[in-house]
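In this view, the complex is presented without one of its protein chains, the others remaining in place.
Letters are used for the chains, namely A, B and C, taken in the order the chains are written, and counting of residues starts over at 1 for each.
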Amino acid sequence: MTEPPPEGYLGATARIRSGPAPELVAAGYELELADAPLLARGLGLADLAHVAALAAIPEEDARALRAALLELHESPPEIDPRLGDLVNVRERWLEQRAGAAAGWLNAGRPRREAGRIAFRIAMRGLLLDLGDALLRHAAALGGAAARERDTLMPDYTYLQVAQPTTAGHWLLSFAYPVLRDLGRLESDLDWVNRSPAGSGGVNGSRFAVDRVRLSGLLGFDGPIEHTRDAMWQADGFTDAAWHAATAVTNASRFAEDLELYGSDEFALLRIGDELCRASALMPQKRNPYALVVIRGAAGTLLGRATGLLATQRTPSGRTDNLLYAYGELGGAIGLATRTVALAAAVAESLTFDRAAAARAVGERFAVAADVADVLCLHAGLDYRSAYNVVGRATAKRGAIDADSLDAAARELLGRSLELDAQVLADALDPAAAIASRTVHGGAAPEPMDAMLRSCEEALSGARERLGARRAAIEAAERALL
Amino acid sequence: MTEPPPEGYLGATARIRSGPAPELVAAGYELELADAPLLARGLGLADLAHVAALAAIPEEDARALRAALLELHESPPEIDPRLGDLVNVRERWLEQRAGAAAGWLNAGRPRREAGRIAFRIAMRGLLLDLGDALLRHAAALGGAAARERDTLMPDYTYLQVAQPTTAGHWLLSFAYPVLRDLGRLESDLDWVNRSPAGSGGVNGSRFAVDRVRLSGLLGFDGPIEHTRDAMWQADGFTDAAWHAATAVTNASRFAEDLELYGSDEFALLRIGDELCRASALMPQKRNPYALVVIRGAAGTLLGRATGLLATQRTPSGRTDNLLYAYGELGGAIGLATRTVALAAAVAESLTFDRAAAARAVGERFAVAADVADVLCLHAGLDYRSAYNVVGRATAKRGAIDADSLDAAARELLGRSLELDAQVLADALDPAAAIASRTVHGGAAPEPMDAMLRSCEEALSGARERLGARRAAIEAAERALL
Amino acid sequence: MTEPPPEGYLGATARIRSGPAPELVAAGYELELADAPLLARGLGLADLAHVAALAAIPEEDARALRAALLELHESPPEIDPRLGDLVNVRERWLEQRAGAAAGWLNAGRPRREAGRIAFRIAMRGLLLDLGDALLRHAAALGGAAARERDTLMPDYTYLQVAQPTTAGHWLLSFAYPVLRDLGRLESDLDWVNRSPAGSGGVNGSRFAVDRVRLSGLLGFDGPIEHTRDAMWQADGFTDAAWHAATAVTNASRFAEDLELYGSDEFALLRIGDELCRASALMPQKRNPYALVVIRGAAGTLLGRATGLLATQRTPSGRTDNLLYAYGELGGAIGLATRTVALAAAVAESLTFDRAAAARAVGERFAVAADVADVLCLHAGLDYRSAYNVVGRATAKRGAIDADSLDAAARELLGRSLELDAQVLADALDPAAAIASRTVHGGAAPEPMDAMLRSCEEALSGARERLGARRAAIEAAERALL
Partner (left out) sequence: MTEPPPEGYLGATARIRSGPAPELVAAGYELELADAPLLARGLGLADLAHVAALAAIPEEDARALRAALLELHESPPEIDPRLGDLVNVRERWLEQRAGAAAGWLNAGRPRREAGRIAFRIAMRGLLLDLGDALLRHAAALGGAAARERDTLMPDYTYLQVAQPTTAGHWLLSFAYPVLRDLGRLESDLDWVNRSPAGSGGVNGSRFAVDRVRLSGLLGFDGPIEHTRDAMWQADGFTDAAWHAATAVTNASRFAEDLELYGSDEFALLRIGDELCRASALMPQKRNPYALVVIRGAAGTLLGRATGLLATQRTPSGRTDNLLYAYGELGGAIGLATRTVALAAAVAESLTFDRAAAARAVGERFAVAADVADVLCLHAGLDYRSAYNVVGRATAKRGAIDADSLDAAARELLGRSLELDAQVLADALDPAAAIASRTVHGGAAPEPMDAMLRSCEEALSGARERLGARRAAIEAAERALL
């Protein structure tokens, strides 16, 4: 199989006398080159910072190299996969422009270091975009919750009507996980936006480079302390993938509820026309296509995260743990961003059929537990006894009223209840039931308003922090270029 | 957000009055259109078969439609993602060529049916390619095992020298899993190459279509019996993904062994130069890059399979279970094929340092268990006693010879062993130890030759069956066009 | 940390002078001993077969060992985890009963071989139990489908009413995947029920053992050909785990549909009281608890399978790939069996509200596509035009009748349809629509009856084969004891 290396191939040396096998090109170099759109910009920045920080490089070479790098930044070249990965292709191209000066790019720096820097530069951008989508989604959920603060609807468990609740309380329960998704994203950014530059082969460059300065040039928050840790560990990347899967799983749970409640049988709400799609066969249909797109992404992203961590089970100085990670993680975060943005558009488009929702609360004994509560509070029963009385009334008489309750009580407890008529009427009124949920975090207007405020504040804080982060990074990148 | 639908958008109807939201285009339609290279050919075949099988379509319309479909087959059009998925885009294009005749494509057939057919057409091709790679890999392993049938080397467990074995026996142990991978692949093809055509919305087309004839036109082995099962189940697809991950995990185990045994410290073997790569920083290195590419693929594919099955946890008539599957599974099988072909190239390139391997067997008491065996067979000891004697000899005296064994036996058992010198010499000779492994499946030449023959036969059979399958499919596709 | 080894500890030798660290006992030996209930019986059988097949063992020792082994089979001893794994504990116990004769158990046989045999013996039993549960589930689905062959109900996609179908056709669509689950299980048994006995350290025992005879003694279908493959490969185990996850995912899809269709809003069907559960808080509820149990198992089993394959990414002669597999796979198959049996009980308990289901088909234009079909067949329209006419009629007029269709046709096509009244009446009748689904695999009575017969035959075949397999295994085990 051994063939002479193609012109400019940097994978051969005096010890490796062959060009790459076609199978290696197809499975290896083309795999790496598929990440070129993700990495090219960051590689350019990494190279520019290297040239700026490396005292040893003669000024003339530095000038030639800078010029070539800026030219490369403007117009990336055609790629021949037989030349190796993107770093090889770039080095070859720079050699053609800047001659031997290009050789300085590897001074004290393996191919790997440039790749690690470029990947972190790409990831911080992708994570900031995901942050924007999460901010929008949380805001949309908060807005919808505020609008529907007083909209009665049934709470379902096991898909059986459980108790009265409000659409606002239900909607807001999806905002809290998104706020936590934002918190996790900020942690991920803390990890991602640190600099591996200056790590050398593994234990620090022999050249006098200032790792703190390099980090600043590249817009990172600071150097990753231990240089070997900087080169080889990926725990922050696997975490980011998992968090993306978690965020989209949260969106998927929301989408599953929407599909149910939006069915003609439940008929509590609708998502916007612009998020639906016709059937090619059945003219009467209005398929909530967006919800399917969201749900499928959750399973898909779970797989990406799993694959990434599975690939970390390898000895510590091998590249298998990061070779595929660039494309897999980049793709995963992009998919999560598109999906969360879609979920946000869905949340923004929601409309409720308030009358239908209120009707649904009135049916199927949603207030049964509230009546049992009231029997405890006003008729001196323990809860299990009250529960049995109400259960008997609903099952035997098909109604909850003074008569059916008294009958059940006589049967089960040997006495009637003598419940005040107004007290019973209140217990039977779903709106009154909601008004009684005044505990911290409950569905009554006061705790709802408090939560809406607290979410809004949390969102403002996150929005500000992410915005500042993006501004600082963009400023550093502009300065470097 | 509601905007008027773009010209030709088939996702809007009288009930859906809006074009798609940009978020829906980005997360949904563009996702589906990314599968266009995978599906376009199969969609054309599905449409042609539909036109051929649908009696109701007027002959003139059929003629116009056939012409337009063949034109589309030759030169696929530009794609505007705001028009929907590939079926939509094609319908719109056909409408422009063939007018209302294009409307017949949906007669008794949802968009989904055409997609399901196209995906199976694509998958059978991809699986046949994977089959070819597996055939090559198994043949390469068998060939190497035959060449190294008599090459002594240590067997390692826990990375500690265990017993003498041969490179041939070790190599051949990787061929058997590949033969099973081929068996699994053939099962997958049995499932994949069956026809969903004629299923209609879900329970059969109202139009008089002959599902058996449709299946034959499309080169399938027969119709999937139950039409709803045909439309919605994906268990054969998830199996194929898992089997791809399994096959590459087998290749990965092989690659991990090669990296160890190819290190300078073990120094038993080398892979070809054309599968290695230079370091950009360290001129003395010869990095076995191909092995890293193989190992990383195993973890990545495990994630793909996991994601696919996770996505099946959904009610039965939703499209989330297949929306992402097209791209995920297509990509996974392609990745597996490239990886297994690379593993085959590696196996073909293997060379052993036979002298070094033989030396390694001579060290570290690889024959200790053989000596203990011989103490059982010729000195009347039970195995645990023999084991203790040999263990004592190696640990205390650092040597296994008549003296050290006798000394240990006297110490432990109170008697000397009186072992025949030739018997002991045989036990200490690794080559003689191998010659004693004559049980079915053992490392001695006779069972090795029997296994090499049996592998070769299994391979020939699989090669013939897969070849016949490919020929039949290609004949049917040519006939349809 | 080094401590003297406890009395009888077989993990220490002249080279390893310490007993096990408490951390090793807690994380290692206790892990292995947790598998004792799974493995104990098979270890006893493996030892008995070893004694029977090993010519070298003196008859007196063999007799003593057999007696001790049978005693151990009847009454397994107390376990001290500081002695090591179950094989160690057993060896120590046998030593106390049978003295040095016990030492023969390791002649030509590592601890690992006995464990591999025992695990396969355990797994074939667990898989046969899973097979029984699958048989029952498939039979229950077929029975329900036969009972509800003519029960009209809507087909839903995107949870929107799509077309008329029957409960029988819908139910039967879940039986086919179960038949395939059975097929996969039979393949798994083919792999599992083969014998690793006689493999020796890795390349065959030096002792003259007959691997074919050993296999027969142990009730296996034959020896695994290659001895190293026999010792170290687990691809059949990971496949079995995946197939268990697949089977339960199929059951989960069924359970999700049932929860939807059993909600008060859909109200098409009910599962039995004995599979429901009360709420402790809400007396009116009837929670379909069984469905939750089924759905949660699907996700859990996906994780087990994923973990097992992830653990296979390791060099080839290490035990990490099987150390955890015993417990993980044994637990997974047991969980799958309990879950599938529960799904079978659910299917057996199903009752439909036929009147409600028929009413649901009458609403929401389920017949719209059928009417469009009829416009193609009887009014000379292509399908897209027919679709547009029906769509306009439903959206604008809220009704499908001769008038609304004619009006839409005039508007869109400039002509009226002149449709025969009886033809239209038939198209609007869901029962007539079903009767028209006579294609192979469709919902009409004839194809339904054909499918019910074909399922019944497939089930009988599988039932017979699994029964014969179980009988053969039990006979061999009895003979050995």
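Here, a residue touches a chain if its C-beta (ideal position, glycine included) is under 8 Å from a C-beta of that chain, and two chains touch if they have at least 3 such contacts.
Quantities reported herein were computed from a predicted structural model and do not represent experimental measurements.
Among the residues B:58, B:283, B:380 or B:461, only B:283 touches the chain that is left out of the figure. Considering the whole complex, the residue from C:210, C:264, C:348 or C:401 that touches the absent chain is C:348. Among the residues B:306, B:319, B:337 or B:404, only B:306 touches the chain that is left out of the figure. When the missing chain is restored to the complex, the residue among A:165, A:193, A:263 or A:349 that touches it is A:165.
By the touch criterion stated above, the residues of subunit A touching the omitted chain are 13-15, 56, 61, 91, 95, 100-108, 155-159, 162-163, 165-166, 169-170, 172-174, 176-177, 180-181, 184, 187, 191, 198-212, 223-230, 232-233, 235-236, 238-239, 242, 245-246, 249-250, 252-254, 256-257, 260, 295, 298-299, 302, 305-306, 309-310, 312-319, 369-370, 373, 376-377, 381-387, 391-392, 394-396, 433-434, 436-444, 447, 451, 454. Although one chain is not shown, part of subunit C still touches it, namely residues 1-3, 10-21, 23-24, 26-28, 31, 84, 87-88, 91, 106, 108-111, 201, 272-286, 289-290, 292-308, 310-314, 318-321, 323-324, 328, 338-339, 341-342, 344-345, 348-349. Contact residues of subunit B toward the unshown chain are 157-163, 259-260, 262-266, 279-289, 291-292, 306, 310, 313-314, 363-365, 368-369, 372, 387-388, 390-391, 394-395.
As a convention for this text, only the chains that are shown with their structure count from here on.
Top contact pair of chains, counted by C-beta pairs, is B-C.
Separating the centre of subunit B from that of subunit C, both taken as means of CA atoms, is a distance of 22 Å. If you average the Cα atoms of subunit A and of subunit B, the two centres end up 31 Å apart. Among the residues of subunit B, those in touch with two or more other chains are 13-15, 91, 106, 201, 295, 298-299, 302, 305-306, 310, 312-314, 318-319.
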